[in-house]
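Right, I'll just put the structure down here and ask away after.
Apart from one protein chain that is not included, each protein chain of the complex appears where it belongs.
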Amino acid sequence: MARPSDKARLRHTDRQREQVLAHPLARGLCPDEVGRFLAEVPQRRFPSVAYAQRGRLPLIQPRGGVPLFDAQLALTKALSDAGADFIPLTIDSCTRHNQYDTAMQLLRRSEEEGHSYLNGYPLVCHGHELTRQLYAGLDKPVSLRHGTPDARLLVELAIGSGIAEIEGGGLCYCLPYSEGFPLDRALLYWQYVDRICALYSTPERPIHRESFGPLSATLVPPAMAIVIEIIEALLAAEQGVLSFAVSFGQTGSFTQDVATACVLRRLVREALDAHGFQAMQVHLVYHQWMGQFPMQRERAAALIAGSALIAGVIGADKIVVKTVDEALGVPSAEVNAEAVDTVRYVLRTFAAPAMIDSSSIAAEAALLASEAGSILEAIYGLSGDMFWESVYRAFQLGWLDLPFSPHADNANRLLTMRDANHSIRIVDPGAVPISPADAASERRLLSGRVDEASTTYRQILADIMLMV
Amino acid sequence: MARPSDKARLRHTDRQREQVLAHPLARGLCPDEVGRFLAEVPQRRFPSVAYAQRGRLPLIQPRGGVPLFDAQLALTKALSDAGADFIPLTIDSCTRHNQYDTAMQLLRRSEEEGHSYLNGYPLVCHGHELTRQLYAGLDKPVSLRHGTPDARLLVELAIGSGIAEIEGGGLCYCLPYSEGFPLDRALLYWQYVDRICALYSTPERPIHRESFGPLSATLVPPAMAIVIEIIEALLAAEQGVLSFAVSFGQTGSFTQDVATACVLRRLVREALDAHGFQAMQVHLVYHQWMGQFPMQRERAAALIAGSALIAGVIGADKIVVKTVDEALGVPSAEVNAEAVDTVRYVLRTFAAPAMIDSSSIAAEAALLASEAGSILEAIYGLSGDMFWESVYRAFQLGWLDLPFSPHADNANRLLTMRDANHSIRIVDPGAVPISPADAASERRLLSGRVDEASTTYRQILADIMLMV
Amino acid sequence: MKPAAMPDSPAMTHPRPGKTRIVMGVIGDDIHVVGNRIIQLALEESGCQVFNLRTRNRPEHFCQAALEVNAQAIFVSSLNGEGEHWCAGFRQRLQEIGMGDVLLYVGGNVVVGKRPESEVIALFKGYGFDRVYHQRPDIGPAIEDLFKDLAHGQTQ
Partner (left out) sequence: MKPAAMPDSPAMTHPRPGKTRIVMGVIGDDIHVVGNRIIQLALEESGCQVFNLRTRNRPEHFCQAALEVNAQAIFVSSLNGEGEHWCAGFRQRLQEIGMGDVLLYVGGNVVVGKRPESEVIALFKGYGFDRVYHQRPDIGPAIEDLFKDLAHGQTQ
């Protein structure tokens, strides 16, 4: 039995750190210098402080990353002026796959040809000294948004740039974001990242970690997302991280969103306390609809407004915002700022009642809690020395199985569909260890769906295109 | 004690009807011919049928009225194609004040100069024969939307045009819609309208009546709206109307909307049953935000989407839709159709959980039910022969007092403000007979408001401009 | 229909010396009173003496009231779109009763539907209005303009 524990804490990372910082693009970053720099930036640059000062409304965080420094500076100002509470730095996909040469080449082309060849900010190419200037004088937290199985160099440079929130994790940045990066290696690399975050942290200025709950953003059953979020909170806690956020993506069902929020909050707290990690503070982040967006501008705006209202209802600590151009492409600074203004407007004007409940919400929450509990217990029960090894073993066994994952080793036996309330139901659990009773409940809730028999691509597409 | 009862039913309306139909613009309308015509239009032209066939989602009704027949026909088609379940006919303000000559003059100018001088469709000028052709082949109910203290001629011609839903009432189309039309006269004229609707009705094809709950759409405390809606349901039931809808306008508070919907539904049913009107079917209609709209297009779209989601949550039978041009002026057919599409989109995609509750919703509902109950009991207790006389007496006593009413006889002693949840609170009940305990609860709930002392125009404006 | 004679609201009878005297009201068969209520409060808070005709007025109601209280300015509101019809020839009516120099402002949603801003302003300037506040929710700027115009002695 390998329960999560601080015995798994990496005792000496120096040798590995030397290797990581030996990369030419690390440009001789010095951890001590970065430590001193972090001690001087404004305190509100640390998410734990921003969260502590939060009023009644969820904090707002857009996405945003463009190749060139000047354009990123302009975008940062526009988003801050529009009322963003967290400033994003979204990293391009080449850098996410450690293809720094391609990133450098495409950065140059973007400069020369005056339009973007990269879908984000190539931080490793720009380096931490230049990137620090993006945030000179900023008193809001900056969040690194990427999808990087091996993020060791990227995160060293990001923290070196004064970025105090690091999104990601061994599971959530491997299974949805790579075609086959070995999961065991990703889990170990993210142990290193968690450890570095802990080393840079002080009680008042902790480097904050946030897990990516939406995963493949496509028909992921909430129980699976809840389990993965709890695993990553535990893995980070093992390394000494003290400030963490779990998150999940809008499911497409109002009922299931409210139930997921309530179960995720409760179970992550229980799991941390049960393993002696009472000291870790946990927040809840809600991602606006992460699946296929409607092309029609008015519908996209309505989707953004409706999901902002749900964020208010579930009392999310932070909401990650989409724009009306989501189905088209990377949005302009104006469209992005407009999305921040609209979400802020909805959160302010539709002051939603806290703690709402209903019979359908309570039933959904009970089912999700039972399913997540069963999967976690099964993983805790696996033999082995380290909790991360049990996690890896569970993935190989198909106990952790992510619908629509590009990963070659993903079991792909877990099948899901939407019920009449648009909630995501488990048609076939595959090897996922939920109880037979829960599996039966899932299928019963599906009986409402008339065309459940037909699994033609049209019917799967209908569930994916729910919001179009 | 003058309790509502069918003893108040007008026994002989022939003489008054002759007078009404003697108006030259009645163009010799013949009630029998209209009766035969109503028996032949498609059954789905009757709201009771549309409501009975309603699926899970609220039915959608836009607003819309333009001076010229051709333009109104095009608008009718555009709204129907966009998915409207009810088709509106919004009447211009001259006709609402029985200024038929001015309406005729402005209709002609609109024709000659190619732009509108009227803010709606002058049905009395166009007549019922021409207006019938607007709806040839339509199998959806048409709703007369206006604001007319003396609607006797207008309603005769509307029903003659095949319109089977008549909005209005003695209180709701007098107090917010006239600078001083004598309320007793309005109450009697609307008894006539209710009676005509009942006479044209058959059990399968009842002419449907809908009361206008938003009233002045400005800081109206829900208890007052609930009381006025119940009064108008009772007055219509006295005249034999069998199909009725009560309505209310979005309050600006998610919590208060949910509470208002639940209390209004329950109390109107109880009041009707208590007075022997079990046969009357009652539906609940929700008006999207009726106050000052934001000029900014994206915010207006967000307000429309957010309020559509609330309509889903409260399980409204029908939602009356606003457009993104609300703050600018009468919308174009395209903008109006777009609003229908967006609301339909939100209702479909955000399948809200039915019967939600929370501690704050339950507390609000209890307070509103107690206040509405007290006011109704006081009115029932007034001496007099007819219930409508008690209603008139209550208005003179200031027991019925409408904030922001243009009516010269309105008491204007009832003062309201928003609390921290944006709910409308009673600062001073004036003569409105709510219990001292409830009045104290209202003030206690206001304590959250910091600036409650200052009643400068800026602070009142802030409550009015909540959604801007 | 409103009685042609001046409504006998208390503030109407005797203008107070020194205070800026303003007649205001909503024109046409228009019952929008919320803005009317707000404008009265705002004008009074900035020290004006306000004669409010409230809603559903004809042009002659404004002219008669302006004559009676020797008004320095008239604020005409139109929200329901009838303004284009009822405001025609407004300045001429004032000139006919010797009040041609009164400051004349109009505001609200002064035409039906969306029309080019420049076209709307030209239309009401043609009717003799000094300033036009079409689709401008905030009354603040208009009150500043009022005191600027008064300071320039545009009126006695």
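For reference, chains read A, B and C in written order, and residue numbers begin at 1 within each chain.
Assume a residue touches a chain if its C-beta (ideal position, glycine included) is under 8 Å from a C-beta of that chain, and two chains touch if they have at least 3 such contacts.
Source: prediction; values computed, not measured.
Taking the full assembly into account, the omitted chain touches A. The residue from A:Tyr177, A:Trp190, A:Phe248 or A:Trp289 that touches the chain not shown here is A:Tyr177. Among A:Phe46, A:Phe86, A:Tyr117 or A:Phe244, only A:Tyr117 touches the chain that is left out of the view. Checked against the full complex, the one of A:Arg96, A:Arg299, A:Lys322 or A:Arg344 touching the unshown chain is A:Arg96.
Per the touch definition above, the residue from A:Leu38, A:Ile87 or A:Val468 contacting the chain not shown is A:Val468. Counting over the whole complex, chain A has residues 93-94, 96-97, 99, 102, 106, 109, 115-119, 147, 176-180, 216, 218, 292, 295, 325, 327-332, 404-406, 408, 456-457, 460-461, 464-465, 468 touching the chain that is not drawn.
Note that in this section only the chains that are shown with their structure count from here on.
Taken as a contact graph, with one node per protein chain and an edge wherever two chains touch, the assembly forms an open path, each chain linked only to its neighbours along a line.
The most central chain, judged by C-alpha centres against the centre of all protein C-alpha atoms, is B.
With every chain reduced to the mean of its CA atoms, the largest distance from chain C is reached by A. For this structure, the chains sharing the highest number of C-beta contacts are A-B.
With centres set at the average Cα position, the gap from chain B to chain C is 31 Å.
Remark: chain A and chain B have CA centroids separated by 46 Å (rounded to whole angstrom).
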